[in-house]
Structures are given as C-alpha cells and as structure tokens.
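Apart from one protein chain that is not included, each protein chain of the complex appears where it belongs.
Labels for the chains are A, B and C, by order of writing; each one numbers its residues from 1.
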C-alpha cells in the first residue's frame, strides 16, 4: 500500500497547474471563487481553452479524442482546476450523454455529436425528471409515439439544469405504455430548436435561474435520434447515472471552499471562537478522510467498469461536507451574508443554493437505500 | 398561561422535600447518588417508609388507598424524591399491574393484591417480552391452555426486570392460537412459587444482574387469576403500556444527574474546556426545554384519560438526555471511570447500563413510528 | 401551572390569524416585498386598526397594556405569514425601551403615536458609537429595518438619545430589509437617563422572546406543510410519507418544534424577570433550542420537499430563508450556548 501519488502523477499535476494558472481568465476565476453564476460564454470559453490544449474530452478515452487519462489523472485534473477557480465542466454533454453515445450510440451518432461536445459547439441538457417522477424515475410519463420516420413526443420534464443555453436535450421517453415501467422507456436525442418545445425558468430559493421546466407538444424527432434500441432506454439511463457519479464527492471544490472558509472565518475573528473553530476543524477532518475514501474507490475502479455502489458513500459524505462548508461560510459572516445585492460574496445565497446537493443527482435518502441494499444486502 | 406552580403546589413540594430528607436512610441515598444497584431490602424499606406516611399508593386514586394526587403533585413528588436520591419506585406493582387491576380486575383481585403492593409485602414482575417478540409484542407464543379450573402455561419470557425478587408475575399468554395475533391473548397473574417456573439471570454489559429469562413448564394457574375476559388481554396490555409512560421523561432523575455532572466535570477541570462545557450546556438546555414540554403534556392530561402519543416525545427526548448525561459523566472522568472495582462511582458502568433506556419500554424507533403515525397521521 | 391562553388572548390570536389569512397572503406579501421600500405603509395602518401596534404600550398612553405572551401569539401568526413590516423593531422593542428608559414627556409624546401607527421608532445599541459634545459618530451595520424609522433612539452611556443618521437601505434574502446607519457628528438629543442599559437589555430580551415566537409560528407552519406534502406526494406507488426513514425525520422535526414551543413560552414568561442572570440564562437557552430547531426544521423541510423545496414558488423555501436568518439574529446559537454555559456555571 502506498498512499502517495507517483512521480509521473506529480509531474502531471504540475502540468495541469501551470496550464490552468496561465490560461484561466482572471474575471472568470474571481466569479468562481465568490460563488457567482457564470454566463454561457464563460463556460464555453473555458471548455474551448481546454479543447485547444487537447483536453476537451476530459474523462474520455483516446479513441474518441479524449486524453485517455487514468482515474488518478482525472482526479488530479479536477482537483487542480477546482483549486484555482476554473469553472465546473458542464457535465451534461461531457460526462452524461458522451459516455452513453460511446457505449450505445451508433457510429454516425458518435461522429455527429462527440466532436461538437468536446469543442463546446453544442450545449446539452438533461431530460430525466418529471413533476411526478423524481426519485421514482421509472414512473416517467413523457410519451413518444412512432409515426413513420419520426417519434412524436408529448410531455413535461423538470429540474432541467441550464437548459436555457442548450442546443440539444437527451430525454427518457415512454415508448411502450403497456410494458412494466422500466421496460417501456427509450432514450432520445432532441434538437432544442424543434417546434413544440417550451422552456420555462424555475427560480430557485437563492433567486437564481439555474433550472427549467420543459414542455413537449407534438415535437417531431427523427428516428435516427433514438439511442440504441427502442424500449431499452432504462439500461442506458442507469449507465449514465453511474457515470454521473464520477467525481461526485467534489473533493477539489470542497478543498477550495475549505481554504476560503478558513480565510473568511479568520478575517472575521471566528477562529478565535473555540466552538466555531472546532466545527471548522471537524469538517476539515471529514474532508481529509473523504479524500482518502475517494482515492480508494478510484483505485478499486481501475479494475472494474464504472463506479459501483460505493459511489453512494462519496455522494452522501461529499454533499454533506460541501453543505457544511457553505453553512459555516455563511455563519462566519452572519446576517451580512444575507444581503441580496452582495454579489461579490453571495455567502447566504450560496448556502441556500447548496441545499440542492443532497436532493439532486439521486437524493441522499436514495443513496442510503442503495448502500443498505446493494452493499449491505439488507 | 402561567408556568409557575401554585402556592398549594409549592407547599406540597416543601412537605415532600422535608419528608424525604428526614426519612431516607443515608446509606441508600449514597448508593442512588453513585449509580449503584440497590438490594431488594433497600427498595422494600423505602416503599414501606412511604406507605407509613400514607404515600404508598403513589399515583393511585383515593378509593384504592392512594393519596389521590393531581398530575402536578405526582410530578413534584417524583422530582423531589429523585433530587434527594430516593430509590426509583418499583414500578411493576405500583404503576403497571395496579392500574390494570383497578380498571379491569375483579373486586376480589383488587382486594387481594392492591394493599400488598402498597405495603411492599409482595413484589411483582413483568412477563411481556419473549425471545421472538420484542417490538412486535403481539406475536408472543407463551401458551395457556384451559384445563378445568386451571390454565396450564408453557413458554418463555425474557427481559424480566428484577424478577429474581418477585413473588408474582403478570403475564401475557396466548389462549387462542387460531385468532388474529392481538385477539388471542389473555392476561394472567402467576405466583412465582408455582412449580415449573425457572428464573435464569441475564448478565448485562455492565456486569450486573438486573434482568432475567423465565421458563414456564406446565405451570398450573387457577382460572381466578385471569384478569378481565379471556382473549381480551391485548386491551389491558396496551392500557398498561400507556400507564408505564407516566413520568417517562425522568426529569427529576435527569436534573439530579445534571447537578452531579456539573460537580464531577467541575472538579475534573473539564468545564474549562470550551467544547466540553458547551456539550454540558446543550444537554442542560435540552433538559430545561423538556421539563416545560413534560409539564405541558401533564397539563393536557388533566382533562384526558391517560397519556396520549405525546408521551412518545417525552420518552425519546428524556432517554436521549439521560444517556447524554451518563456519557458526559463518563467522559469527564475518562478511563478512570472504566475500573470495574470502582463501585463508589460506576460512571463507566452507568454509561453502559443506560444504553438500555432507548431500547426498553418501547424502543425509540417504535416511539418515532408512533409519533409519525398517531400524531402526524403519516 | 396553566398552559392555556385566556379568552382575550385567543380572540387576539384569531384576529391576527384572520388578518394574515385574508389580507396578507403569499402573493400579497411578495408584491410588497418587490416594492423599493420592501414593506407597506398601508399594511402598517391596517395593523394599527387591528390594535396590534398598541399591544406593548400601556393604557395611559393609548395602548392595550399587554405583554410578551400576547406578543408571542401575534408573532406566531406573523411568522407563518412572513410579515415583512418592521413589527418586531417598531411595535415590540421600541415601545418596550421607551416605557423603561425615556422621560415621561417623551413617552407622552411618542407612545400614542406608535400605538396609532403614526410613528415608527427604531432603537439602537450605542456601544459601538462614540458620543462627543452631544454628537454621535460611527456606523451600525445591517440594522433590521434600520431605514424604516421616523425616529431613531440610541441607548448610550446610561442615557437615551434621539438622533437622525444617514442610511443605506437594502433587501435581504429572507424578504426583510436592513440598513447600514451612519452617524457622523450627528446631533443627539437626550430623551431619557438612568438605568438605560438595563432597560435596553430587557427590551432586547423582549424582542428576543418575540423573535422566538416568530420562529415557532414559522416552524409550526413548516412542519404542517411538510407533513401534508408527504401525504400527497406519490413515489414508488405510495405517498412518500409511508417511508419509515421520512417518518422518523418528521418525528425528529416534531420533537424540535415542541421543544422550541416550550422554550418560546418560557422565554415570554421570563424575559422581564428582574433577576438579570436568570433572565439571560432562560433567554439564551431559548435561543439555543430555537436556533437548533430552525436549522433542523428548515433544512429538512427543503430536503423532504425535494426539488420543490428549492423553488422560489413554494412558501416553504421562504420559510427556510427566514428561519436561517432568525438563527443568525440576536446572537447565533454558539454565542448563546457559550453565554448560557458561563451563566450556568456562575449560578
């Protein structure tokens, strides 16, 4: 056993660090470091910067144009990007639909979509949840009816993140209403410009527009936009959810925010309060432990295909830690953090917004079900 | 609204306080104040002392020889007894079987048993739980078969507290194995000297002998020892469980132990540790709140019959608080508390033993089910 | 002991609850919140008509002569309705201070105006201000409703002053407004003297007890709404309220709520106690219990509502924000826990 990175890995870290520090525009960095939302252009700019370096397909194998990194390299990359304040990678294209297309898409689909994701030429969003189907995703009702060379799609999706920027949406739709819930679902790629699609903003409790509802009214989708086989969509959906959980612990971001917390709390004199200092220390310690746990899971993944149920451990602890840090950051500045106009810090708004972490991406309650049933066999 | 006791209640408190301080033997007091187990004789002595004063039937109405106190008086009595270190009243006779006999027993049973409970001439124990029937009590299997003027009882009871001292046991037995679980249960009074009864000690994790297993092998019980009607025992059992929860919060004992904690922790210098001091303060505050919550429940009970599901709130918070105090007491003295021979303090053993509080008397998980279903209607 | 409210108190509670239900719905409140001032003079007049602005003012000055218990009932209702008007500052704390610290003339002039809704007074702790030659200097940040006043009172060096600061008003995430108040050689007029520090501490304690009651009102509503949501929201073929893990979470929320309710009542009872240590001990204990409850109930209400709890459309997310703000107001949980530990050790 050796818990140190190898010399090669350390060299890779230096390369990433130097690149990020040289190429990340200071304006974007400042916004990230103060929990501000980024514009579409800012996201696109960063993705294109990575693409120019040959790192556009983060997490992708070489055969699809990715850098072909090991799990450790991927981890180092995300950590260094987070530390310096690079934007989160927009995962809907890179980490969700891309792996699905690589595994189940046709060669034509792969050639059509993957390069444009890497180059940030097309923005993707996700059409999974519906108003009546959250944790119980398989109960989804959006219908797709085959009509010659098209599917006609009707229904409603929700909790669609940044769909207001999207060119494409990947959707779970019901193609066989007679079959058992999981057996009648298909996986469709839909052009957001198709007539019949309406995007309505959902304003969240921090006042931001980050998520949307999307309505489909007689939306015509060419049959070549079906991924894999009809009625097999649930398999692809679960595969995607597994991949979504890579880097789910958010160690890099949590470490950056922990540094910020110690700076903010120190400046406010809060680290002289032994109770506050102890709470900060407790979270810092939990994060130290989770980093090792995360590396253990990564290391075990090397031999297997995709993250197993252990990812649920990372999801729960990772989100708890991020939420605790956000809470302590807010408390360190007290009611001053609640100023709506304080866009330079947003510590109150950030705390509010981070409550989503334990809800979205499979609620922490669902993750505990998974642990109890899949790992413990209860 | 007035959260103060009345002048009459305060006078009553003075009377109880003076009596307890005058009559409680110092040796018993010292044992109680240091978490030691009492002998049977010590329990009996205290009950007889109360009886001589006319307070033998604590919680009983006047018609059965009790002092006929209001809920507030009862609360004050228990608080003053606990504060000065009087033994807990042995509840199996006084608070469990007695209310059942008053409500459902025949006049002959009432006359036969109640006076001897009050005078501590007969010691009762409880025959409810079985190895396979804990939280799911209605699944109990101990059989009683009618044979002329007797029932023949076979089976096994467990978690029988202080049954090694008992003259009588009240038992839930199955008299109709064909009926639905709750419908085939009867409530029997059994003389512990009857042939066929075997009592086996269970040693608990603190090394003490406080509970037992009891075997019944062809035990002959006269039919006049049936309480109420055959197969109606579940009704009486639930009535008893409701009454068991009077004083379930244990405020008096918790306040006494909180005083002890502040003394022990102060002497050990632990109150200079801001984290430890904050944990002590948090429990003291929770206890202050629970005292008011308890009085609210008592006050609401004045108008109703017996404690409602709100008693579950008192059980959960009361046991959590008592367990926290026991834990802090142990931590204040560190590993020194783990000496087996330290009978003068028993802080480690007491912590271990107090873990039972959240298990016995309806586990805290069962109490949360009750709150969710009975109070919240989920 | 008696845990029941009397008929007069129940009538008051009914009146206020009816007002909130009928005239202060969620949409009305949000419309008011969207105005530049962030609160409504019309609502203030309506509150005057209801009589609730006169609650904490004695009868000889045109008030009703009620106390913290009645204030608690009003705050319960205003909490659930998320009132954005400066009731706590203007109708609870300020009159409590004026009754105890201002001259008879000042009381005679201002208390009737407050009762009638004709004046809003905001009281300030002058500890961080300097007073030189009758002039105040210094800045007070994030004063709740600091810009809503017709008159500002400053308690400083055992006397009470009126003074008019410059201010910078801004909205907060919880729907309330606050202001930074700047005194820059601002002339201060003495309007009372003697026992001012004690009077200020008591008035502040009365405010804290009222804040606790506001929190209980919100938590009551939040627990009820979450219970209702769990009964109606279906997943996996049943209401999610059938899932035991969620049932137990709700039970924990109820435990927090009931403990908070108990301490809110105790705080109302003891906030005017003349024994300083006992008064502060109970108030700190109340703030700790209520702070912990605010945090637990707010976070779990959002969690149990799932995505819906994250939206601006549901009132639950606004209750969440107000509960979060309350936990940080009037001294946060840690600071009161430590004050309690100190007082308890000295006792």
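Some notes on this structure:
Note that a contact is a pair of C-beta atoms (placed from the backbone, for glycine too) under 8 Å apart; a residue touches a chain by one contact, two chains touch by 3 or more.
Because the structure is a prediction, the values reported are computed rather than measured.
Among the displayed chains, contact with the absent chain in the complete complex occurs for A, B, C.
Shown as candidates are A:48, A:88, A:220 or A:368; the residue that touches the absent chain is A:368. Here the missing chain is touched by one residue of C:89, C:227, C:247 or C:292, and it is C:247.
Only one of the listed residues, B:165, B:215 or B:360, touches the absent chain: B:360. Check A:153, A:316 or A:357 against the missing chain and you find that the one touching it is A:316.
Touch with the hidden chain on the side of chain A covers residues 1-6, 9, 72, 262, 266, 271, 274, 277-278, 280-282, 284-286, 288-290, 292-293, 295-296, 299-300, 313, 316-317, 365, 367-369, 371-373, 375-378. Residues 129, 132-136, 139, 158-159, 202-207, 211, 273, 275-276, 330-331, 334-336, 338-341, 348-349, 351-352, 355-356, 358-360, 363-365, 368 of chain B touch the missing chain (whole complex, contact as defined above).
With the whole complex as reference, residues 243-245, 247-248 of chain C touch the missing chain.
Note that in this section only the chains that are shown with their structure count from here on.
At the far end from chain A, in terms of centres built from Cα atoms, lies B. Centre-to-centre, using mean CA coordinates, chain A is 53 Å away from chain B.
Annotation for chain C: residues 246, 334, 337-338 touch two or more other chains.
In chain A, the positions touching at least two other chains are 275.
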